[in-house]
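For this depiction, one protein chain was excluded, whereas all remaining protein chains were kept in their positions.
Right after this comes chain A.
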Amino acid sequence: MRAFYGTHLSNGFMLGTAQSPSPAILADAFQRSGASVATVSLRRESGQDRAGQDFWQMIQSLGVHVLPNTAGCHTVKEAVTTAHMAREVFDTKWIKLEVIGEEDTLQPDVFGLVEAARILTEDGFQVFPYTTEDLVVADRLLHAGCEVLMPWGAPIGSGKGLNNVFGLRAMRAHFPDVPLVIDAGLGLPSQAAAAMEMGFDAVLLNTAVAKAGDPAAMALAFAQAVAAGTLAAEADPMEPRDMAAPSTPVIGKAFLS
């Protein structure tokens, strides 16, 4: 697996920490799945006087890498402020950068994203930008200093899976050396496996686990799918073909009988 700003993760499963029925269920989901990264969104109101620290301490006690995010930020200024707050609270340079551009689809404002990525990179952050599969935007983000890209599978919370397989394949092929994470839109483990089979380095999801009837079991299912997809990608999958290719030779068989 490609390294994320020099950090090698034990697996490609990143799990969000919002919307869980309870912190105990969330901790159980991490324990059963072995997810390597926890993303946590910071509301600016919780950052004042560290009012959210009961919850943050619980997340830090999970013993996984913490990737704070700027979820819900609609402007560059908000995202930058939130990133600074996150760095202080979690003592990490990592920041998952979200600059939301549209309220219904929650799709990224890619212009604001590139600008915020540049500001934060110059300030010493290691930015994980939530972006689309657009190659030109991806290129701008890399030029702004990002060393990881997080294209969406589908809109946040939609559970639609990999919406644009062609675009995502093109992105993977176009940036062979950049760690790529499918972020958002996954609803089922099979979709996570498909992403890993396509050569993505990790998947990040939240709603699919948090809103499952049994979140811990669903987290485990995703972890197993990620493991299967990772193994499959490493095992060099066969190429599909148009005609049947018999797995046993037909010559010598009594095929005219």
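Note that in this section contacts are C-beta pairs under 8 Å (C-beta built on N, C-alpha and C of every residue); 3 or more make two chains touch, one makes a residue touch a chain; residues count from 1.
Everything that follows uses one rule, which is that contacts and distances are computed from a predicted model.
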| item | value |
| --- | --- |
| Listed names "ABC transporter ATP-binding protein", "D-amino-acid oxidase", "Glucose-1-phosphate adenylyltransferase" or "Peptide/nickel transport system permease protein", with the criterion being the UniProt name of the chain not displayed | "D-amino-acid oxidase" |
| Of A:Ala3, A:Ala51 or A:Leu231, the one touching the omitted chain in the full complex | A:Ala51 |
| Among A:Ala27, A:Leu62, A:Leu142 or A:Val178, residue touching the chain not depicted | A:Ala27 |
| Missing-chain contacts mapped onto chain A | 21-25, 27, 43, 45-46, 48-49, 51-55, 58, 157, 207, 211, 213 |
